[in-house]
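Note that one protein chain is taken out, while the other chains of the complex remain in position.
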Amino acid sequence: MTTGTHQRRKERIDRGIKVRTEGIYALMSWRELVYLIMPRFVIIVGLLVAPLMIPDMYWQRVISIVCIYALLALSFDFLAHQVGLVSLGGAFFVGVGGYLSAVLNSVFGFAALLSIAVATLIGGIVCTLLLLPCLPLRGVYFAIVTLMYPLFMARAIEALDILGGTDGIMGIDSLPSAWMEQYFIIGMLLLFLFGMRRLVNTDLGLVLRAVKDNDQAVRASGMNITSYKALAVFIASAIGCFAGASLVHIYMWAGISTFALDFSVLPIAATVIGGSGTLVGPVIGCLILVPVSELLRDFGTLRIVFYSLILLAFVVFRSEGLMVYGQRKYHQIERWKKI
Amino acid sequence: MKEGPILQIQEITKTFGGIIALNRVSFEVGEGEILGIIGPNGSGKTTTVNCITGFVKPSSGRILFRGKNITGKPPHKIADMGLTRTFQIMRPYFSLPAYKNLVIPLFSPRARRTGGWRGGGRRGDRNTVGIDILEEIGFERDSYVPFKVTSTLPTGYLKRLELARCLALKPELIICDEVFSGLSMSEIASMVPLIERLQMSGITLIMIEHRLRELFKVADRVLVLNFGEKLVEGSAAEVMADPRVREAYFGSEKVEEVMRHA
Partner (left out) sequence: MDIIIYGTINSVALALYALGFALVYGISRLPNFAHGALYVLSGFVAWSALNILGINYLLSILLAIAVTAIVGSVIYQFFLIRIRGMEISEIIATYAIALAILEGLRWGGFKGMTYTLPPFIEGSAAIGGISVDYQRLLTVGVGAALVAFLWLFTHKTRIGLALRGMAQDERAALMLGIDSDVMAVVAMGLGSSLAALSAMLLLPLGNIVVESGYNVLILAIAVCIVGGLGSWAGAVLAAFIIGFAQILTAVYLGSHYQMVVALLAIILTLIFKPSGIFGQQKELEERV
């Protein structure tokens, strides 16, 4: 840029240590091992230590909420970028899981953990069945239908006055202890996160990505793409339902607000900011966005405007996201080169 | 080749809106033979393939594969029965390394049930089996070509990859939609023995082609389509001799030239 007319290009070269850590040889030196393990270590230990570092009850609660949103973001990212189905209604999964768990707990007297587990499974099945009609079709139909469901559910509960109507279902058991609650959710987030990363790299994950990029060839290979999509939707919606069920037990209350827009928008924004398709990125995005959103709590719906604008800016102008950016910086040296 | 037909097409018709793409086309394919289908552009060749493989539902008519009616079945069920196809516009998974393309068909129910290519679908590692198939189909052994990202491969390899994707399923019949087109003479020269080898291994082939000279080398029988209707069916020589074919397809001088080479 200094002298005007001559042109430059950016050159990116893998760091030596990155190349050395590919393959078995990484085991031969501490430096390389640390280089490999560090990023995972930071996330895992960071999440586990965070509640201990923050003595404030309010912010400990925020950590749990971060994890809930991170699960939703994970489920959105998996569906959108591994399978090609954009879900605009994360709130639908939260609501279904939340209400199911609430009913199981308060009406049928299931213990909190059991009702979360059952709500996760049944919720996953219910959501998959409800979304089944749009799975053989192009992605835009899925987006439309997922956008509509949470709005309809909220209004149906309100208008028909079922499931506690506008008051919601109260008196739901919390998890046995505050620490358990905290670490249960953090642990499940880590489990789902690393499980998902594993899944994406298996042959099944490869097939799912192929369904997204090249469905005709998958069909020509004798595989029913609808059933693979249904499987993916089941996984994602079960994660969402799990998040919803946990949320209900944290707040000890299930109401129409489980279908609220926040649950649909914030995970999408977190995914886009964190890095689409990276699975870890969405979690990082939530770690940034949720606390900010707590700070903005007083501004009411302005928060949604805030996420939406960030979301728009990232989708349009910076679609790679923080995670991809960070990975590049971590693995590669960049320098300008004259042409 | 004397066994009963593996595929029977009975009077299939396909209309798109008001346009008749196929009009009561019938033919049969014998076990183990290579049937060539030729015809000018827009004569309904690819529509025929799409109808047979289930990507398009025929408006009327029946398609029998090994005596079973497969008309209007979804493509994945038809592929699952062992009737596979390549795409004229190649559809590999561009972002993956070449050998990973084969992991996907090897993961399919058919490959897992039948063992896929030489039983490899059942054996543990699909990646290794994928590389084996690629070597078999003409990717250089011990080179890095199978590991290259698919989008960087030249057309010749992509065409082979399409065939490899079919082979991974352990198919009984492969429909090749223009595997020769877009290839250089030397690439075609190496493709012809490959096709012959597939036939020797017991696979029936239907070849849709524009490259007549090469097609006539390998095809046992040739079918000519024109404006969605079957014009002639017979050996290469019979087809070439037919005046209707000359008129509809080639123009008279060109026939002489093609005949000389064939």
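First chain written, first letter: the chains are A and B, and each begins at residue 1.
Heads up, the rule we're going with is that contacts are C-beta pairs under 8 Å (C-beta built on N, C-alpha and C of every residue); 3 or more make two chains touch, one makes a residue touch a chain.
Only a predicted model underlies this, so the values are computations on that prediction, with no experimental measurement involved.
For the chain missing from the display, the contacting residue among A:G46, A:G109, A:P133 or A:P176 is A:P133, taking the whole complex into account.
When the omitted chain is restored, the residue from A:I172, A:A254 or A:I268 that touches it is A:I268. From the set A:I54, A:L147, A:M252 or A:I288, the residue in touch with the chain omitted from the display is A:L147, counting the whole complex. Annotation: of A:V207, A:L279, A:I304 or A:M323, A:I304 touches the absent chain (contact as defined above).
In the full complex, chain A touches the omitted chain through residues 80-81, 84, 86, 88, 133-134, 136-141, 143-145, 147-149, 151-152, 155-156, 159-160, 215, 225, 261, 265, 268-269, 272, 299-302, 304-305, 307-309, 311-312, 315-317, 319.
Criterion: only the chains that are shown with their structure count from here on.
Work out the mean CA point of chain A and of chain B, and you get 43 Å between them. Per the touch definition, chain B reaches chain A in the complex via residues 53, 55, 74-77, 79-80, 84-85, 87, 91-96, 100, 103-111, 126, 165, 168-169. Residues 203-204, 206-207, 209-210, 213-214, 216-225 of chain A are the ones touching chain B in the complex.
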